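So that we are looking at the same thing, I have put the structure below in structure tokens.
Each chain you see keeps its place in the complex, though not every chain is here.
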């Protein structure tokens, strides 16, 4: 196996899983590479895929999967090379070239890495397409009151707010969004959302929500796409 | 009550009390809003007033006072709105609008917030008017030797210094100041002064000092003024 790709593109591909997992099973198929994983608490799921067209060299031999220590792998992004080349050395090791450095990295044993989760099939009644930076900014502010923002979507807009003794929130009017339709009302843990918002940055994102159902955020990355799913916090009554 | 004001002006108004108090009684009179408070240790006092002319909307009904949690209130300054509107909801709650956000904030019970201190009447024999940045810079340096700088004013200038085994100081010559007159000799805790210096920044400040007496620093803010008073440290002999 030998793969060569622009460093910035590979970094984008791993961005959504950055703080979610430290070990990752990376699937290398004939037309794309991809991963799907959940965090240790089984609350959030991240998925990314990157087309083989994103690579300048895409010599994969047989489709396969490799398990990597993400924390170690990300060291490559400090090497300041414009391109990254990944080659297999043997069953248990890859070598990465970047910025003049060579980095021989032991692979993880497939049996010890958590199985890939299935993708739940959800019919979510609400959908918003919007500049992700707007959501990221709101998450920074609403955290001042509590760490469990509620998202309510109806015809008046998408309201994101937290409430304890005080209440702080912002209502995104329909015309601030690219698209806004349906309804939903769910509460989430803010830390997961803030980390994910750092990954999507100012990308155009599509949010799907329901009533006490997971939120799904999808967006394009260079020659690929990423998806983030977060389970709701259900309020006891 | 409904008050609307430029965010930067309101921020300046609260600047001198920033690290001094977490709870504040804000007086809303027909011609101005103001506060006067002391820190928990009763060592420092801060006063600010802001003319009603600073506001684009100044609809106060009857003069009143409200008690706010300053730490919470200052969250508003992260909302990046150019203007802030404060409205009373009821006796126990205000709502603040800024940057598209709405923030319902519970007021504190007046009975639980420390009574406003009286303003001591002091005749201080020394007075200096100067760019406050000069004092701020000196405070950053003289802290290297001890945390209790002494201020000595006489005809040769204003000397600010600390002394233990070593001695570090700087003498501001009369012609470096806008005005310098009288004499004084007092020692203070540096941390209070450094925090206050961050508030006054490069404003033109007027310092009044005496012999083992408090220091008073006054300066203009946009459409108002701020004052800071700090009790001396008396050296045992």
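Letters are used for the chains, namely A and B, taken in the order the chains are written, and counting of residues starts over at 1 for each.
In this text, a residue touches a chain if its C-beta (ideal position, glycine included) is under 8 Å from a C-beta of that chain, and two chains touch if they have at least 3 such contacts.
Since we're looking at a predicted model, the values are computed, not measured.
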- Message: Please give the number of copies in the complete assembly; 2 of them are in place here.
- Response: 3
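One rule holds for everything that comes next: only the chains that are shown with their structure count from here on.
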- Message: Can you work out the whole-Å distance between the CA centroids of chain A and chain B?
- Response: 46
- Note which residues of chain B are touching chain A in the complex, please. 72, 75, 78-80, 100-106
- Using the touch definition up top, name the residues of chain A that touch chain B in the complex. 137, 140-141, 144-145, 165-170
